[in-house]
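Before I ask anything, let me first share the structure, which is written out below as structure tokens.
For this view, one protein chain was removed and the others were kept in their places.
Note that the chains take the letters A and B in the order they are written out, and that residue 1 is the start of every chain.
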């Protein structure tokens, strides 16, 4: 059989709509996982015993159970307890929770890396714990963890393909439809593979630029 | 008045401060001399509440730093300048200065910024208000550090080896500003290695040795043969520092 990509041309718009859905899911889940990751990172760096243990248990659990199992747990389980939400929302929630476990690691490392002297300066100038955290600790930690958070996003883009198993027609879901319509699964999935690789490559370039921009002030050399 | 009474501080088995007494009256400039590890910096860190005392009492205008409820008041009355600047790296020079006045003293933003700019101008940095710490030289950073402390209008300025991390040229920048502050009546506790400078600006000089306050004399007496120099430890220290 000839390797013929022209059969895909009529379906490009259809695939693009899937890609948009992937972007939407990942964008929302990124926000969700960073918010969750911040909360968990705060709990994990706090002195409170049970909060720290609960946060650790969450990270440990969601990092060691396959995403598809987590996804099915929510997708089939939530209606069981009377929560009816669509596949899109389920996907965003599941990705946020799984991503949050990884994001919390990145943010926690950022918090722990902050120079103690800076915190002492804040303390002696009378800043409250809350202000110190929201105005000094978090902004610095988020800046320094841009790169690892970028890895979380890239992983999320790849993982979002699994959402096609709960009937969400994101990029992979749409590709499945195109593959069965055209009887050209090889071309379709080969292109899909390259598209994902290109997408994550572009995202990684974007992250590097963002990292440079945000940390320009932090790292800029002394004149 | 800043009162240090019989203060003791230990780290594990090491006694860093051993029964230290010190009084600083408003308007006074007191320099604290002593070799590395003598406990000078720890004394500053006890006064601003960064270290817990193992004995004795420190009060700042009557507020006891060991009592959690009074510590905040005590801290409002003192401002600290650090050896390694400890500026907030993600904030501009101006934001570094205005953060605490706005958040702690609840000053209106515009007012705090106007005062911040005036402070920066007074140390010759009026055009660097929007620069980030990483874009400033060491001397400039420390000048911002001084402004940050002054912005809280402290009764007492605590200076912890503020020129130790700077090269001679930058040291001069910073010392000029401190001389100006001393001249207009700012109360200072000045931990330093700059003996000549301490001699010029101080009203009193105290000498710490292994956590014990050996000498506490008016500046002139400290450097007199029958005063501080009569102490062999002090004579040794001064001759060693001058050789270096």
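The rule is simple: a contact is a pair of C-beta atoms (placed from the backbone, for glycine too) under 8 Å apart; a residue touches a chain by one contact, two chains touch by 3 or more.
Basically, contacts and distances are computed from a predicted model.
Enquirer: Out of "Succinate dehydrogenase", "ABC polar amino acid transporter inner membrane protein", "Ethanolamine ammonia-lyase large subunit" or "Response regulator", which one is the UniProt protein name for the chain not included here?
Expert: The chain we cannot see is, by its UniProt record, "ABC polar amino acid transporter inner membrane protein".
Enquirer: Report, in label order, the displayed chains that the undisplayed chain touches.
Expert: If we consider the entire complex, the absent chain touches A.
Enquirer: Which one touches the absent chain: A:90, A:125 or A:172?
Expert: Looking across A:90, A:125 or A:172, the contact with the absent chain belongs to A:172.
Enquirer: For the chain left out of this view, which of A:65, A:83, A:113 or A:209 touches it?
Expert: Checking the options A:65, A:83, A:113 or A:209, the one contacting the hidden chain is A:65.
Enquirer: Out of A:33, A:104, A:145 or A:159, which residue would touch the omitted chain in the full complex?
Expert: Among A:33, A:104, A:145 or A:159, only A:159 touches the chain that is not shown.
Enquirer: In the full complex, which of A:10, A:77 or A:206 touches the chain missing from this view?
Expert: A:77
Enquirer: Using the touch rule from the top, list residues of chain A that touch the missing partner.
Expert: Looking at chain A, the ones touching the missing chain are residues 1, 3, 61, 64-70, 72-73, 76-77, 80, 154, 158-159, 161-162, 164-165, 172, 175-176, 179, 183-190, 192-194, 196-197, 200-201.
Operating definition for what follows: only the chains that are shown with their structure count from here on.
Enquirer: If you average the CA atoms of chain A and of chain B, how many Å lie between those two points?
Expert: 46
Enquirer: Mind listing the chain A positions that touch chain B in their complex?
Expert: 115, 117-118, 120-128, 131, 135-136, 139-140, 143, 217-223
Enquirer: For chain B, which residues count as touching chain A in their complex?
Expert: 48-50, 72, 75-76, 78-80, 82, 84, 86-90, 99-100, 103-104, 132, 134-138, 148-149, 152
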